[in-house]
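And then chain A:
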Amino acid sequence: MLTLDRVTKTFRTGTFSGQGVTAVDRVSFGIAPGEVVTLIGESGSGKSTIGRMILGLTQVSEGSLTLDGEPVRSGKEYHRRVQGVFQDPFSCFNPVFRADRVFAMIKDAYHPQVPAAEWRTRVEKAVRDVRLDPAQVLGKYPHQLSGGQLQRLLIARTLLLDLEFLVADEITSMLDASTRIDVLNLLGDLRERGLGVLYITHDLSLGTYLAERTVVLRHGRVVERGATEKVFGDPQHPYTRRLLAAVPRLGADWSDPEPVEVCLYHASGATGDLHELEPDHHVACARLPECGRTQQ
Partner candidate 1 sequence: TSGGSSTDGDKGGGTSGGGAMPRNETLYTTGTQWGPPANYNPLRNWDHATGTKGLAYETLFHFDPNQGKLTPWLAESGSWTGGKTYEMKLRSGITWSDGKPMTAADVVYSYEIGKIEASSFHTLWDWLSKAEAVDDHTVRFTFKQARYQEWDFTLYGQPIVPEHVWSKLSDEQVLNGVNDKPVVSGAYTLKSHSQDRVIWQRRDDWWGVKALGMKPAPKYIVDISNPSNEVVIGQLNQGQLDLSNNFLPGAASMIKAHKAVSYYDQAPYMQSANTAWLVPNTTKKPMDDPAFRKALAYSVDVGKIVKGVYGDLVKPADPTGLLPQWDKYIDTSLTAKEGFSFDTAAAKKMLADAGYRDTDGDGYVENKDGSAIKLKLQVPTGWTDWMEAAKVIAAGAKDAGIRITTDFPDQNALNDLRGKGDFDLVINNERQLSNTPWTYYEYMFQLPVQKQQNTVNFGRYENKEAWDLVQQLGGVRTDDEAGMKAVISKIQDIQLKEMPVIPLWYNGLWSQATTGAWTNWPSDKGDSHYAPALWRNWLEMGGFEMLTKLKPAK
Partner candidate 2 sequence: MTLTVNDLRVHYRTLRGEVRALDGVSFGIADGEILGLVGESGCGKTTLGKSLIRLDGRMRHAGGSITLDGEDVPIADDRAMNAFRFRRISLVPQYSMSAMNPTRRIGRMIRELLAARGAEVDTPELHRRLALVGLEPDILERYPIELSGGMKQRTVMVISTLLDPSLLIADEVTSALDVSNQKAVAGALVGLRDRGLVTSMVFITHDLALTSHIADTIMVMYAGLLAEKAPAEVLTTRPRHPYTRRLLGALPQVGVRRSEGRLTGIEGSPPSLLDPPTGCRFRDRCPLADDQCADRPPVVEVAPRHHVACWKA
């Protein structure tokens, strides 16, 4: 179980002056093994920052981030269990080396004792698992491969470890529609193997496709969180609704959502604390006790 408890991240801009940007503000949620949690929010809302904190690439400023009760500490052992795949497959590969170097790095770090031949079979198996032909993709330079192939190589890479959690940060936004679906399906397969996945996106349609649970983020704060059907089926927070409405959908109406006057969210200007509306559905509201909407 990966648990975030009131995790906060403040970036300092310049050491000699004490200004800071709070990118993530008291965010709490958890990811259980075998569960996909979708993190949704517009650009700059702090999604990647949360992912990077889970991966230990960014230090947590405040709050606690634990894996099975142990505080997260970046390092070899931790990364054996928790890995990440990032948005831009092209930028994940060092363009001057062959693409399969990412496998070699895993071997160097985690399986130095495995004989080369055996390693090769393992790699080929992992590559086949992501439905790629080893003969086609191994030994090539990144620019000789397509984005979908690269993205899948990255996922194959994580299969070589006894992974427990995977952070997938916008891994599909660079892909065209058809490859995108392939990658998503792959994630779903992994989940079935007991992997916990944090799936970060700003595309809601993709979020719902996979996830059991969804967290909606705005300005670094959680505005709504819960089971995916509840959050998407019955969005309570005006922001969630706006977001949903902004997504262009085939065949659906793309007009503005009805204005949400009942909640004083706009007036107060703050996100407020989370309120458990119903089991597994939390909403943030600044005027919670008296907010008419949430009391329905």
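Behind the choice of candidates: all candidates are chains of the complex that A comes from, given by their letters.
Just so it is clear, a contact is a pair of C-beta atoms (placed from the backbone, for glycine too) under 8 Å apart; a residue touches a chain by one contact, two chains touch by 3 or more; residues count from 1.
The structure displayed is predicted, hence computed values, not measured ones.
*Asks:* Looking at the complex, which candidate is in contact with chain A: 1 or 2?
*Replies:* 2
*Asks:* Provide the residue numbers of chain A that touch candidate 2 in the complex, in ascending order.
*Replies:* Interface residues on the chain A side: 42-43, 146-149, 176-182, 184-185, 188, 202-206, 208-210, 228-229, 232-233, 242-244, 246-251, 254.
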